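Take this structure first; my questions come after.
Removed from the display is one protein chain of the complex; every other protein chain stays in position.
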Amino acid sequence: MKRLGLIASVLASLHLLVLLAGFVAPYDPVEQTRTLPFAPPAHLHFVDSRGQFHLRPFVYALVPDSENFESYVEDTTQRFPVQFMVSGSAYNVLPGLESRLHLFGVHAPARVSLLGTDGLGRDVLSRLLHGGRMSIGAGLIATLCALLVGMGLGTLAGFFGGRVDAAVMRLADLFMAVPWLYLLFAVRAALPLHLDTRATFLLLVAVLGIVGWARPARMIRGIVLSARERTFVTAARGFGARAPYLLKRHIVPQTLGVVLTQAGLLVPQYILAEVTLSFLGLGVGEPTPSWGAMLGSLQQYSVLTSYWWMFTPAIALVAVAISYYALTSMVHERMRLAAS
Amino acid sequence: MTVVARRIASSIVMLFAVSVLSFGVLELAPGDFFIEMQIDAHVGSQTVEGLRTQYGLTQSPVVRYVQWLRSFVQGDLGFSLAHRAPVSTVIWTRAANTLLLTVPAMLVTWCLALPLGIWIARHRNRWVDRICGGVTSTLVALPDLLVALLLLLLALRTGLFPTGGMFSPDANELSVGSRLLDLGRHAFLPLCALIATTLPAVVRHVRASVIEAAEAPAVQAARAYGIARTRITSRYVLPLAANPLVSLAGLSIATLLSTSLLIEVVMSWPGLGPLLVEALLAKDVHVVLSASMLASALLVIGNLAADLALYAVDPRIRV
Partner (left out) sequence: MRLIGSALLVALLSGLSVNAAAPSAIAAGEEVLVERATSGTPGGRLVVALRAEPRTLNPAAAADAPSREVIGRMSGDLIHIDRATQSTESALASQWKRSTDGREYTLSLRKGIRFSDGHAFDADDVVFTFRVLLDERTGAPQRDLLIVGGQPIRVTKIDEYTVKVALSQPYAAAERLFDSIAILPQHLLNDAYEKGAMGQIWSVATPATSIAGLGPYRLKEYVAGQRLVLERNPYYWKIDSTKRRLPYIDELVFLFTGNEDAQVIRFQSGDSDVLSRASADNFAVLARDQAAQRYQLKDLGPSLEYNFLFFNQNDLSGKTLPQVAMKQQWFGDLGFRRAVSRAIDREGIARLVYRGRAVPLWGNVSPGNRLWINTALPRLPRSVSEARAILTSSGFSWRPDGQLLDRQGRPVSFTIVTSSTSAQRTEMATLIQADLKELGMDVQVVPLEFRALVDRVFQSFDYDASILGLGGGDADPNGEMNVWLSTGSNHLWRLGQQKPATPWEAEVDRLMQKQLVTLDYRERKQLFDRVQTIVAEQLPFIFLAAPHILVGARADIGNFQPSVLDHYTLWNVERMFFRPELRTRR
């Protein structure tokens, strides 16, 4: 029980961080600092150049190295202490409600990029937090679509059996066989350009989810098949219950356990799918950040070998995925124990 | 036997449906193979139109599909516009190269995953289980592309392994033994990448099925009887756990040609992957169709083999 609560709270806090991205992130994710491309993570100092200790951590401003214009040195002439609850760039807390309050920041011209900057000088930490919205959101939407269609068709197949079942299962085989990547390319190319890039992306994600209905459908069909034969269902039928009632009161609740565990496995899978889409150029458009778009830059050899802080979205990805898997396996375990 | 015959018939229908869908989806995307030439300032649009007519791209999609279907059932896989050669000359060597990678990877994966999964299941909920759970979760969560890129980086930094390709440039002058060694050195990293991306999921499945099978009443009864543990595992647990695992093995066979796609592209392994990606981007329709048909055929074979194996292994299904 304790471990379940622990995992659940870790997952919840990760989602909360991403939800509160505007507040936690020190900068606007699309703000470019053209003088500081690929700047390394800022060092937080407690002891200054004269050896004096300060309780409040501070940073130095970064300037390009005069000898090697590819790297930066710290300008130790001025300290910039880290302030908390500062006023910064504007963001929307809720649609329509704006705020300028950020958790921490420093005065200009220094920048406290705790995870460095990308090729256009944008703060990686801010993009990581805001990008989580896109990526986790994509995972949730795709999972929802896959499960809705999968539940619908799987329940149908399992409940009515016979020819309906065979037809649905053949359809499922078909959907698992066709390479749907081309469909995504085609949909993207066919969409009008005037749609918001965010809307286009979410549409692609929904399509991705919908075509992935086959595997959940199979599992749900299996459950429904066995549930249909259970004694209480036969009894209810004997009492004259019709199909909708049976489905609603008896069959579907049986499937919920499987649906939940499937959801727990599908969400990280679709977050990963978003990364693949971005690698292939089908991701969300600039300048909106997403983890896939940020990892996409690692395909360039120069970025892969020189700027280790560009890997941080992978760490975030892994953390979220592990939490989901751990939660799922724990819930699965408890359900099994409860059933036996 | 009629069961098998019916399955084969429905598989053929499915392959046909796959071809129609693939073709339809390809047609949806605008542009064709020769449109790339239009952006070359030296080539006039009449030349491009002439080429289009010559290769039949101006005909309606239905006509083109029927033409392809007719030649396909006669064994002619079509003509590759990119290579200006029949598809069959291009696709079979590539498919063989891919299998050269995926078959050993699959064998190694299963030979490692089965004992590992059983062993972890036995030590369920102890620290061994937790660590392995964490490692497999991490590997499953990492995008395949990232794993491949990291391995490539490793090759570059250490210089121990070649950074791409299947043979060294002077491979023809080596003896047979050295050539095999050369092949091995080139295949090592792609194999590692492939195993790293498929092993964790299989281990997790083995573990889950074994745990579930171990809870069965028959196994509990056997334990109560005091039967030795190894005997329980081999005679009771494994046959029970076999059902989902056989399906998974069938899926492994079915995806033999598609799992290594990204890894082949990143590591310049001359398999089906780079061919398919380039054909897709270039809209080389016949190559894409042939590759999808090949992959779908393998899927059908894999599923059929799995179902047959299941029939043989699990007596409950025969009833």
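To keep things simple, chains are lettered A and B as they appear, and every chain counts its residues starting from 1.
By definition in this document, a contact is a pair of C-beta atoms (placed from the backbone, for glycine too) under 8 Å apart; a residue touches a chain by one contact, two chains touch by 3 or more.
Given the structure is predicted, the values throughout are model-derived calculations rather than measurements.
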Which of B:Val202, B:Val265 or B:Val287 contacts the chain that the document leaves out: B:Val265
Sole residue of B:Ser10, B:Thr47, B:Thr138 or B:Asn243 that reaches the chain not shown, by the stated touch rule: B:Thr47
Missing-chain contacts mapped onto chain B: 29-32, 35-47, 50-51, 54, 82-85, 89-90, 93-94, 97, 152, 155-156, 159, 162-167, 169-170, 172-173, 265-266, 268, 270-271, 274-275, 277-278, 281-283
Where the unshown chain meets chain A, residue by residue: 30, 32, 34, 37, 69-70, 119-121, 185, 188-189, 192-194, 196-197, 280-282, 285-287, 297, 299-303, 305-306
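Operating definition for what follows: only the chains that are shown with their structure count from here on.
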Parts of chain A lying in touch with chain B, wherever the complex brings them together: 170, 173-174, 176-183, 185-187, 189-190, 268, 272, 275-276, 279, 295, 298-299, 304-305, 314, 317-318, 320-322, 325-326, 329, 336, 340
Residues of chain B defined as touching chain A within the complex: 10, 14, 17-18, 21-22, 25-26, 28-30, 133-134, 137-138, 140-143, 145-146, 149, 153, 156, 212, 215, 280, 288, 292, 295-296, 299, 303
